[in-house]
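Only one protein chain is missing; all other protein chains are in place.
Chain lettering (A and B) follows the sequence in which the chains are written, and residue indices restart at 1 in each chain.
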Amino acid sequence: MTALWIMLLAPLVGAALNGLLLRKSPKIVSHLVAVGAMTVSFAAAVSVFLNMLKNGGEPQTYLAFEWLDAGGFHAPFKYIVDRLSGLMMLVVTGIGTLIHIYAGGYMHEESTTYRFFTYLNLFVFMMLQLVMGDNLMVMFVGWEGVGLCSYLLIGYWFHDDNNAAAGMKAFLVNRIGDIGFLFGIFLTYRHFGTVSFSELREMIGAGALDAVKLGAIGWITLCLFVGATGKSAQLPLYVWLPDAMAGPTPVSALIHAATMVTAGIYMMTRLNFMFYLAPMTMQIIAIVGAMTALFAATIALVQSDIKKVLAYSTVSQLGYMVLACGVGAFEAGVFHLFTHACFKALMFLGAGSVIVAMHHEQDMFKMGGLRKYMPVTHAVFLVGVLAIIGMPPFAGFFSKDEILWKAYIGGGPVIWGLGAVAAGCTSFYMVRLLCLTFYGEHRGGGHGDHHDAHAVHAKKEHHDHSSHHEPHETGPDMWGPLVILAIMSAGVGFLGVPHVLGGHNIFEEYLKPVIMIPEAAKEHWEFLEASYSHSLEIGLMVASVVIMIMASGTAIVLYGRGPAAVLGKWKASLPRVYDTLSNKYYVDEFYFANIVQPVRDTAEFLWSFVDVKIVDGAVNGVGEMCKFIAGSVSFKMTGSVHRHAMVLVVGLVCLLSVLVIN
Amino acid sequence: MVPVEFYFMLACVIFTLGLFGALFRRNIIMVLMSIELMLNAVNLVFVAAGRSIGNLDGQIMVLFVITVAACEAAVGLAMVIALFRKYGTVNTDILRLLRG
Partner (left out) sequence: MPDFSSLMSHGVFHLLAGLITLVSVLVVVSKHPVKSAVFLVVDLFLLAAVYASLESHFVAAIQVLVYAGAVVVLFLFVIMLLNLQPDQLRGMRFNPVEAVTLIVSVIGMLIMLGVSMSGKPTGLGDGSMDVNAIEAAGGNTYMIAMKLLTDYIWPFELASILILLAIVAAVVIAKKDKKPVVS
């Protein structure tokens, strides 16, 4: 299946070309190579997808090469093309291509674009390994690979220490999750003798599993979930995602909205048959997901940096997806993954356009009124906001409500309640973002100050400065992809219209064959198949729409013309609440004090004592000893050749005598 | 037939004499000459041993030794000339450059 190999290798080729050859080439060449590679990959992906559909969506595996084969451990480099991976590869390559096109415009001020596009293409390659792999090892290769690329791209402007630190934080926190993932792999191999998805599915679907295996599955799923927590930014390992906003915005869009962070959800869906057999773990997953959704949403309420709002929003939405997995509704989780990829990428790219227009100002309180300067960006951003808050008939409505419904029937009103409150917060902060950025008066106050500082310049320069300060719309290479994403955000929802509203929920039907509830667990998950009263479902839907409208309305009132005065009073009256929220519940500080600092202190101690005194002492000691011996003996070197020869002869005689005596 | 040990003993004597010269003469050229003497002793051993084993290998070895000795003498003397040009003496008591 050549199309498959083309799809997989095109990004790698693009990365290699950019990384190895195009260092001195003009930026446009790097951009074209990268976009070209992505387009080729996307086209190939479409071909593979259509081919798969023609085969009735039956899973097909393709071997690249034999990789690991030691003892009983067999992990070939095999790819699986089935409904789930087909969907993922379209998302990765499709949205990836759009972001690559956008990135050319965004990064046009950069001098090292070749490096950027190398990493970006490499990322796509790794992500494809992750989603197309047929066994845990190939997935892990992709898992680590995207972590690496994420690090490289977050810390892209590494000359600033903060950016480099953010990259490191992402990598290290991910690593902690990866330990869990690795343990999951180890346990899987130990108890099942294989790490291949196809084989595991057969084994678990086929027959009765003894208690040992069932117990093991509980631990395996838990370990794997720890990995998902790291990669998909759930509590408590989400802390890297907000800091990752230090990277260029296209990176945030691609990696931290549309693809990498969804890896955890993908992994759980891939192994759904295992997770179904571990109700305890699923409970934990659901709770973690719901709590993350709410937790992050509350933090987003008071953030002033536009990218941070979007970052916490991502964490929150990922919480929704994880919640869906936790209640066994994997199809709903993947559906939300899909819609979220569209509108979150859209909003990140939109934010990028805004940031570029505002000359890299990211504080929303310094924006405002951009609607009249950037009409296209405003329009597409509006679509994105409507999608995420769940305004029917945009995509977010269908996917989010699907999750909330499944959460209700699977986890009860409490879980639903958490999700609903989080949804309310989501509506509030997203509308707040929209208002602060696009409506009201342009508060380019920062530029005003800038203005005053330059007052001493000649009048002519003064004028030029002022014309520069007014933001203007970005070029079509930047809003083009946004428009496409907006159309998708608007329309994609119709793939998943639930039955209760008269639709066929094509999405759920499409993914159904991937999901398999093993016999042993059927009874626990019966509620997924049962039928419920339509009025209940519609009632919940109405409730969530009402919450959305109320929250959005509140936000419009408070922020429609710029921040209302009453907000200042609230801030003053509840200072501690505000501070806690705006400082992200002091989680980072907590981690720093209790984890990072002790590690650092230990390392410092080890260095100052063990390394300097003991190790260096030993090494230097040897050197000192040599010097000492040499010094004490060197007087023997008289420089006389004869003396040397004499010693030589005497030594030779000794040697010979030893030989002879033996 | 002269027993082969006599040849060996003669060679030892020549070798020792050469050794004495190499270690105790103060003129570099004399040192080189003494080394030639030592090489000759070795040649004698080779020839005698080859004779007693019944092989021609000993003599062939000698040919090579003579070749090498000639080369070494040539290069060594060239160095002596260079040294003499630089330092004006061939006295090893004075030429102690490797001191230290």
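Operating definition for what follows: a residue touches a chain if its C-beta (ideal position, glycine included) is under 8 Å from a C-beta of that chain, and two chains touch if they have at least 3 such contacts.
Given the structure is predicted, the values throughout are model-derived calculations rather than measurements.
Chemist: Spell out, residue by residue, where the missing chain touches chain B.
Modeler: On the chain B side, contact with the omitted chain comes from 1-10, 12-14, 16-21, 23-27, 29-30, 32-34, 36-37, 40, 43-44, 47-48, 50-60, 62-64, 66-75, 77-82, 84-85, 89-91, 93.
Chemist: Where does chain A touch the missing chain, residue by residue?
Modeler: 642-643, 646, 649-650, 653, 656-657, 660-661
Methods note: only the chains that are shown with their structure count from here on.
Chemist: Could you work out how far the Cα centre of chain A sits from that of chain B, in whole Å?
Modeler: Distance between chain centres, rounded to whole Å: 80 Å.
Chemist: What does chain A use to touch chain B in their complex?
Modeler: Touching chain B from chain A are residues 634, 637-642, 644-646, 649.
Chemist: Under the touch definition given earlier, write down the residues of chain B that touch chain A in their complex.
Modeler: 19, 22-24, 31, 92-93, 95-100
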